[in-house]
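Apart from one protein chain that is not included, each protein chain of the complex appears where it belongs.
The letters A and B name the chains in turn, as written, and every chain counts its residues from 1.
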Amino acid sequence: MRTRPAARAAQYVAVICYLIFLGFPLLWLISSSLKSPQEFASITPSILPKHPNLSNFTDALEEQGLVRSMWNSLQISVASTVLVLVVSLPVAYALARFRSRLRPLTNGWILVSQVFPVILIVIPLFMILRPLHLTNTIPGVVIVYMVWSMPFALWMLQGYVAAVPRELEEAASVDGASRLRTIVSIVMPLLRPGLIATAMFTFISAWNEFFFALVLLQDPELKTLPLVLARFVGAEGQVQFGPLAAASVLATVPSLVFFAFLQRRLTSGLLSGAVKG
Amino acid sequence: MLRKPIIALLAASALVTLAACGSGDDKSGSGDSGSTEKVTLKFQSLAFQKTTVAATKKIVADWNAANPNIQVEYVQGSWDSVHDQLVTQFQGGTAPDVIQDESADITGFANQGYLADLSQYLSQETKDAVSPGVWETVSKDGKVFAAPTLLQSYVVFGNTALLKQAGVATTGDSLSWDDLQANAKKLTAGGKYGLGWGLKSPTATVLNLGMNFDGAFFEGTGRDAKAKIGDAELEVPKRIHSMAYTDKSIDPTSLTQSGSDVLPGFFGGKYAMIVGGNYAAQQIVEQAPKGFQWEVLPPLKGTSEKQAANPQTLSVPAEGKHIKQAAQFIDYFMKADNLAAVGQGDWLIPTTKAARDVIAKETGGKNGWTQTLASGEELTKAPFQSVENYPKWKDQIATPALQEFLANKIDLAALGKKLNDGWGQVNS
Partner (left out) sequence: MSAATRTVAPKQAPKRGRPKQNREAIFLFLPALLPVLLLSVYPLIRGIALGFTDARAGLNVDTNFIGFGNFGKLLHNDLFWSSFKIGLIWTLAVTILQFVAALGLALLLNTNLRFRGVARTLALIPWAMPPVVVAIMWRLLLHPTNGPVNEILQNLHLTDHPINFLGDFSTALPAVIVVGIWVGMPMTTVTLLAGLQSIDRSLYEAAAVDGASAWSQFWNITLPQLKTVIVAITSLDMIWNFNSFGLVYVLTAGGPGGKTMLPMLFAYNEAFRYGNFGMAAAMGDVMVVIIIVFLGFYLRNRLRSEA
């Protein structure tokens, strides 16, 4: 398509406006994390820090509980990601390959789990986990996250499974390989990119999750990063902007890195799920 | 579809496996606790200023050194979320052994049966050290649900240079509301305001200072309490409003901000005075630029200098396994030197005379401590502290209504009506 120069210029202007809207907030956050307390006390803020320094980061890392909460978040995110993949892969395979009656049920459940407000689930969840001694524990949060991120993992994975040509498996089974062997030696390697993408998504959603953690974790030693950050900002009369911004930057790094990896796959992964779902 | 028996079976087996993993994480020891058995108590502290955190941790460390069989573990909580956190902790059976909160917040928990009656556990020494009026704020029907530790009052901070420049006197036993208004007006000029007042959460301030004019807000106790909103109750918001919108001596933006948000304006000379809880002194000390001179003005006075005594508290959960030991730790915490140390850290007023004397001696009354301790003399129990649904009324009714009034969106009559009618709604 040919475009007139004026229209073309307008397009560039529009893109730049969009990028400022979407990108400037993060820029400001990073710049704030490098500012000194005196700069925050001044009434006229500047976009770039006058004397950039990392003292906010060291302050934030000294802050009681922040490092521990990062460790908690990491444990929870990794554990729930592994569990989700282990449990979802067989289901995704079955959904993509078999015309089972469980299929409409599963799809129904995926839909329902999106529609229902979490407040309805969290109160009974709390009551179920209490007698099992799983409230206020990391394993409790891990299994909740596992169930809670399954819909999205299934959604993505079944698309990837469906993209693996059926003929490959049929050829293997003609050669006498068992179905399990076929899955492990033929389907799995082809699924690797899909598994990685799904794993990253699951990790990010666990890393970012707030609500379940808020209700299920009360012990300060067990709190996840988002909880600690929210407390950090909420404390009446005690908001220290510099360390807060620094901690926020640190909390964003893992997700940003994964997203940078994912961004090529993002379109195809989501769409394949959408088309097949 | 799967048949019902299968589902039941699966659910049952799942329960068993999960219970098995769960029990492995059960940290708390079982069995009854004799005095010789070693126990570990969790102490959920809400201290948030560096100085207070340090003072509290030192108390814990000293205690642990002296009591090898009753070890206390310091756990950091936060004022901002303490209520929600306690609701979930009590409900989940995971409440810590020693809980810090404030008197107005624990009435509901006491009524729900979550808090242990400490009257038989606390030592006579502790009981004698605190005045009966303050004990009343944490008691009901002869039961004691907490030990009161520190009291807060609201005080006026001034920028010394600006006050001098304008010739505003800052001595005397008290500062009447009329004088406050006149001073603020005098100090307002050229884009600068006489007063900055962080009233984002206005309810506590208005109810506490309301006692200056004998504002009661409630009659009766528990669930039967009735709202009582008259001229006396509305006096404080009325005066703040007229300063902000008639005199224009309070920056209206500051009314929508939190206490700490107005500090940069105070440091920068935009506000000559600010009103805040006395704990703000610690933040001023920490954050003010070099050479910034400040002072605490005398206590505010309406018909009296009374403010509500809403002490910080230490409680023990009724389901706690080590109530006796927890009470022993509380006794220790209440000792004069300890209370004085945390009080100094937060610039709050200890509930015991002995601890107040320690502070007066150690500070020599400087940095506004004379005025701060003086303001503590006039603290008395307010009716709202024994009203069970006060926290809900505060969140859903009083705070929004006061915010609207202070933003000049509704008039005084509408405010009174909202405060009154809203009580009927939340207390149903």
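Everything below uses one rule, namely that contacts are C-beta pairs under 8 Å (C-beta built on N, C-alpha and C of every residue); 3 or more make two chains touch, one makes a residue touch a chain.
Bear in mind that the values here come from a model prediction, so they are computed numbers and not experimental data.
Visitor: Which parts of subunit B face the unshown chain closely enough to count as touching?
Guide: Where subunit B meets the chain not shown: residues 2, 7, 10-11, 13-15, 18, 83-84, 87-88, 90-91, 108, 112-114, 200, 253, 256-257, 261, 264-265, 318-319, 389, 391-392, 395-396, 399-401, 403-404, 407, 409, 425, 428.
Visitor: Spell out the interface residues on subunit A facing the chain that's missing from view.
Guide: 1, 3, 11-12, 14-15, 18-19, 21-23, 25-26, 28-29, 32, 40, 43-45, 47, 86-88, 90-91, 93-94, 98-102, 104, 106-107, 109, 112-125, 127-128, 143-144, 146-148, 150, 179, 204, 207-208, 210-211, 214-215, 225-226, 229-230, 232-234, 241, 244-245, 248, 251-252, 255-256, 258-260, 263, 266-268, 270-271, 274-275, 277
Rule of thumb we're sticking to: only the chains that are shown with their structure count from here on.
Visitor: Over in the complex, which subunit A residues touch subunit B? Could you list them?
Guide: So the residues of subunit A touching subunit B come out as 37-38, 40-43, 64-65, 101, 105, 126, 130-137, 139-140, 143, 215, 218-221, 231, 234-239.
Visitor: Quick check: in the complex, which residue numbers of subunit B touch subunit A?
Guide: Those in contact with subunit A are residues 1, 15, 18-19, 21-23, 25-26, 44, 48-49, 53, 75-81, 85, 88-89, 91-94, 198, 201, 258-261, 263-265, 267-268, 270, 277, 279-280, 283, 287, 289.
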